[in-house]
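Left out: one protein chain. Kept in place: all the others.
Right, chain A next:
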Amino acid sequence: MSFYEKLSVRQKQTVWAWGFLAIPIIFYVVVRFYPTVNAIILSFQEWNLLGARTWAGFDNYITLYHDPVFWQVFRNTFVYLLIGTPLSLVLAFIIAYHLDRVRFLHGTIRALYFLPFMTSAVAMAWVWRWFYQPVPIGLFNNMLATFGISQIAFLNSTTNALPAVLAPAIWAGLGFQIIIFMAGLRAIPKTYYEAAHIDGVSGWTIMSEITLPLLKPTIVFLVVFSSIGFLRIFDHVFNMTTNNPGGPLNSTKPLVLMIYDTAFNSFDMGYAAAQTVVLFVILLIVSLLQLRLLQDR
């Protein structure tokens, strides 16, 4: 204690600061940084969880390059991204724009749109999976039947399954995007609109010259945020296709599900680690690209 008493005020502060940070720093080093490095190292090794870890150079990456399943999965992952992000953002913007102009029961309607965001993906995947069942179980096919329309194989078709899995993922995230859009819209100063009205500017010009440009920070955030979400899609796919995860015929399998399968069903740890590194690089490139593209303009 006498050692501490002799310190200057500034030095005492430094002691306190590092004291406060000690446990968190250990946590971040052990649970975040070390595993990151370990994953990268493992991606250059061969390991089935039981034997010894042996060096394999770029073998895992070369295998990945020649793996037809990987390219199918790669395609699926980008289909989720390229349909999911634009579709959900356009929908969310339209709803937010109009919701912003509604006074009567505004809070109630907003809550209706937001509620799905609060639910767990697993529970909701099961609800949707039930909707998609053939007659007499599934709700959608029952509805079609009452109108005399022929049945649709939602989850058992290689062409329909991916959109059928994507729909609930979009549905679940919509509420969050609407709220963020509405906050962005509210942040635009009212005076801009008043000035535009006085100048007699038309509605469409107001949208393209005032609303959208001023909303750019919000749009950038939402594009990056939801892209990352769709690139990492897993819970919905896994739970809607549990009898044959990623099926039928890998037509719905995203990269994260391939990683899970490789690591915890085939126990090919090095190969799975290489896939995680690829996922990491894709996420990094996509978010940097989008930030650059959207912020420069």
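As a working rule, a contact is a pair of C-beta atoms (placed from the backbone, for glycine too) under 8 Å apart; a residue touches a chain by one contact, two chains touch by 3 or more; residues count from 1.
Heads up, the rule we're going with is that contacts and distances are computed from a predicted model.
Peer 1: Considering only the chain that is not displayed, what protein name does its UniProt record carry among "Nucleoside ABC transporter membrane protein", "Lactate utilization protein", "Anti-sigma factor antagonist" or "L-arabinose transport system permease protein AraQ"?
Peer 2: "L-arabinose transport system permease protein AraQ"
Peer 1: Can you tell me which of A:56, A:73, A:89 or A:256 touches the chain that was removed from the display?
Peer 2: A:256
Peer 1: For the chain left out of this view, which of A:6, A:66 or A:190 touches it?
Peer 2: A:190
Peer 1: Among the options A:82, A:195, A:212 or A:284, which residue touches the chain absent from this view?
Peer 2: A:284
Peer 1: Considering the entire assembly, which residues of chain A contact the chain that has been omitted?
Peer 2: 10, 13-14, 16-18, 20-21, 23-25, 27-28, 31-36, 38-39, 42, 95, 98-116, 118-124, 126-128, 130-131, 136-137, 139, 142-143, 146, 168, 171, 174-176, 179-180, 182-187, 190, 193, 218, 221, 225, 232, 234-235, 238-239, 242-243, 256, 259-260, 263-264, 269, 272-273, 276-277, 279-280, 283-284
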